[in-house]
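What you see is the complex with one protein chain gone and the rest in place.
Chain nomenclature is as follows: A, B and C, assigned in order of appearance, with residue numbering initiated at 1 for each chain independently.
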Amino acid sequence: MKKLINSAETVLADALRGVAAAHPELTVDHENRLVISNAPREGRVALISGGGSGHEPLHSGFVGAGMLDAACAGEVFTSPTPDQMLAAAQAVNAGAGVLFIVKNYTGDVLNFEMAAELASEEGIASESVIVADDVAVKDSTWTAGRRGVGTTVLVEKIAGAAAAEGKSLAEVAAVAQRVADSGRSMGVALTSCTVPAVGHPSFDLPDDEMEMGVGIHGEPGRTRVPFAPARDIARELVDAITSDLDFSDAPVVALLTGLGGTPLIELYVIYADIADALAERGITVARSLVGDYVTSLDMAGCSLTLLRADEELLRLWDAPVNTSALRWGY
Amino acid sequence: MKKLINSAETVLADALRGVAAAHPELTVDHENRLVISNAPREGRVALISGGGSGHEPLHSGFVGAGMLDAACAGEVFTSPTPDQMLAAAQAVNAGAGVLFIVKNYTGDVLNFEMAAELASEEGIASESVIVADDVAVKDSTWTAGRRGVGTTVLVEKIAGAAAAEGKSLAEVAAVAQRVADSGRSMGVALTSCTVPAVGHPSFDLPDDEMEMGVGIHGEPGRTRVPFAPARDIARELVDAITSDLDFSDAPVVALLTGLGGTPLIELYVIYADIADALAERGITVARSLVGDYVTSLDMAGCSLTLLRADEELLRLWDAPVNTSALRWGY
Amino acid sequence: MAVAVTLDLLERWIRESAVRLDAAADELTALDSAIGDADHGTNMRRGFTAIVSKLDTAPPASLPEFFKTVGMTLVSKVGGASGSLYGTLFLDMGRACAEPTELTAAQWRDVLTAGVSGVVSRGHAEPGDKTMIDAFTPALDALGRALDGGESLVAAAAAAADAAERGSADTEPLIARKGRASYLGERSAGHVDPGSASTAILLRTFADVAAGTAA
Partner (left out) sequence: MAVAVTLDLLERWIRESAVRLDAAADELTALDSAIGDADHGTNMRRGFTAIVSKLDTAPPASLPEFFKTVGMTLVSKVGGASGSLYGTLFLDMGRACAEPTELTAAQWRDVLTAGVSGVVSRGHAEPGDKTMIDAFTPALDALGRALDGGESLVAAAAAAADAAERGSADTEPLIARKGRASYLGERSAGHVDPGSASTAILLRTFADVAAGTAA
């Protein structure tokens, strides 16, 4: 394992030092492993998210005006703890309460749940929205439900814009929930990631195979299939998503994220094929993002997210945002 | 080789289709392989850069208001041709002439030279600035000079701001040259890249070694050394750069780019150590960027660029820019 | 050969668990690689290392305080599913523990039962879902049966450890319905659940420490 790290144990602490050094416009609470926005939040709802590290820029790259007020960083692939989340709530609550944006993994859900209990004991009102958009996973009472992936970015952006407009906690939570309900994702891995503390790839993937529907922690996907040209992969991703929800009669926000080890040129190649596949199905992409937004350490591959939007969601999408990984209107 | 492509022959054409699909705010000339800004350029100097593909977001990601007017895309790792550059000049010249920003590789230099000759025959005034900032290469009459790497981004940004202010061709070229003269870079590879048309890694790098001073086309570097912790690598990069130029008495712009296969979390880890190493040497970082800016396909590793700036360069750096890979003030 | 659960016994339990979880970390992580995210060993090691240094610097003065210290440390240092679930286990054991200095075998059973109930309320897992509950449930049954049958604390604890180990082994063919492994659906069958394996280690350690056979 060759990684730009000092030791597996210090990856998170070191990365947070790097975030602090690179972003004087953010406040980093090293003890609680929080990245906090310096943007004013007087009287408005504050947004908090967080999760295991290794998915950067998610979440710290989305802290700033118009998006998150704080991100809680867990160890690599391990959800943060309730204390961190409580400390974040205490740091950013401006009297209007906090919204917790939670990816649907048991660890994240349970820890944010405990945090909400603690916050309430401290007199901080909170709502939580759980993002569960990964169509690779069957959503049934027999599973922990779908994993949360790319839609998280869209929830953070759009709910952030709603909070910036001064909407109430219930309203911000409602719009966040609407985004969470309207987003679907599907990913593919060409290689496994390597967790620093483990030191070798999490799974073996032969040179002529790929993992369709992989999770962003290297969780196995739906099926392991022969490696294929970008255009076939694009079609499979689009089919998986569009057979789960109808996207043909609404403006769509498309997010194509690399998984950390895939260069941008490849993302553009497959995005061309995704755009074709969407057009063939009569789907209109109103807004798009292509790049690394939700990664899985050094995994090669990509994940596509589609959001069934509407005029209001697009308006909130277009609202100014000023974070290190997403910035416009500033 | 597992890549998100359709075939090695169509990588560039497909990627350009993807750029067009993802960025309706840009114009893509597929025949000439140009990415052209739709921002107004009435009467001001136009900026053109370009080079081999595989370094994305360089250059197409820097096309837009306040930065490049057009980027010419060559085949992977192969400089574009004079025709493309001429077509770009014809497309964006707004009467005030064009500045060609050229990375110092023989192919790029010779082709841009021919393009300047052709442009002049067509009555288009041009100036060229050559970026040669890679301290891994000895700059002597016995070599083709230093390679151009990360400083290119800084030249494009700062010269773009100068052009936006309405400065003359000579003035824009002068400020571009000043940036080119004041930037230094040094990179390290943990793995080789794989050129799609070749299908296997360009060089072998054992699991316990790294290539210090690697080039962004996989050119061998200064030395192959045992793999080391991030803090040691950081110190080596900083030493190589700061022993070539004094950065201690000027505000510095720091750019840390991943090489394509390295995730952001690792970049932040090593950036923390770079920031420490710079502070120890009494160097003040005034502005910083950490992310993928100049890549080398799927190579794992990073490259550090330092720019010896001054008040004017910082002011131009801070000026609004609106491109897909660099955006602020918009 | 302990006849009651004292603060000293509990402390030795947790310290010895830290040693054994450290030794088993790679194995637990390997289990978690197969059907999860390859961090269970690291998580448990981080949590128990933190508990040990907490016990060193601020030794709890009573049983409830002890359970709270262990629970809070797990909650605040581990993260993930296991951090909040094992944290809840100990916090709820603390809430259920009225005795300041020692528990009889029967009280120990009640306290442990309360902790496991807390895990169930938090995680909503049922037996057969392929989680730590598949080790805890048969262990509690065996503990209760042994004590009801008049066995000693030491013998009952050993029976509980045996049952936990069997329960953990028996998760192998199951299809996970809770936690990260549930995403795999049928592909989760054929692997032992990592959390059930760490539970078995904890309960085996308790039995060994109570019997005085631990290192």
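As a working rule, contacts are C-beta pairs under 8 Å (C-beta built on N, C-alpha and C of every residue); 3 or more make two chains touch, one makes a residue touch a chain.
If you're wondering where the values come from, they're calculated on a predicted model, not measured in any experiment.
The shown chains contacted by the absent chain are B, with contact judged over the whole complex. Looking at B:Ser7, B:Ser120 or B:Thr143, the residue that reaches the missing chain in the full complex is B:Thr143. Per the touch definition above, the residue from B:Ser79, B:Thr242 or B:Thr295 contacting the chain not shown is B:Ser79. One chain of the complex is left out; on chain B, the residues touching it are 52, 74-83, 105-107, 110-111, 113-114, 136-138, 142-144, 147, 195, 197-198, 202-203, 215, 217-220.
Going forward, only the chains that are shown with their structure count from here on.
When you average the Cα atoms of each chain and compare centres, the chain farthest from chain C turns out to be B. A summary of chain positions shows that the Cα centroid lying nearest the centre of all protein Cα atoms is that of chain A. We define each chain's centre as the mean of its Cα atoms; on that basis chain A and chain C are separated by 32 Å. Spacing of chain A relative to chain B, judged by their CA centroids, is 29 angstrom.
Here the spacing of chain B and chain C, counted between their Cα centres, is 55 Å. With touch defined as above, chain B holds no residue shared between interfaces to two or more other chains.
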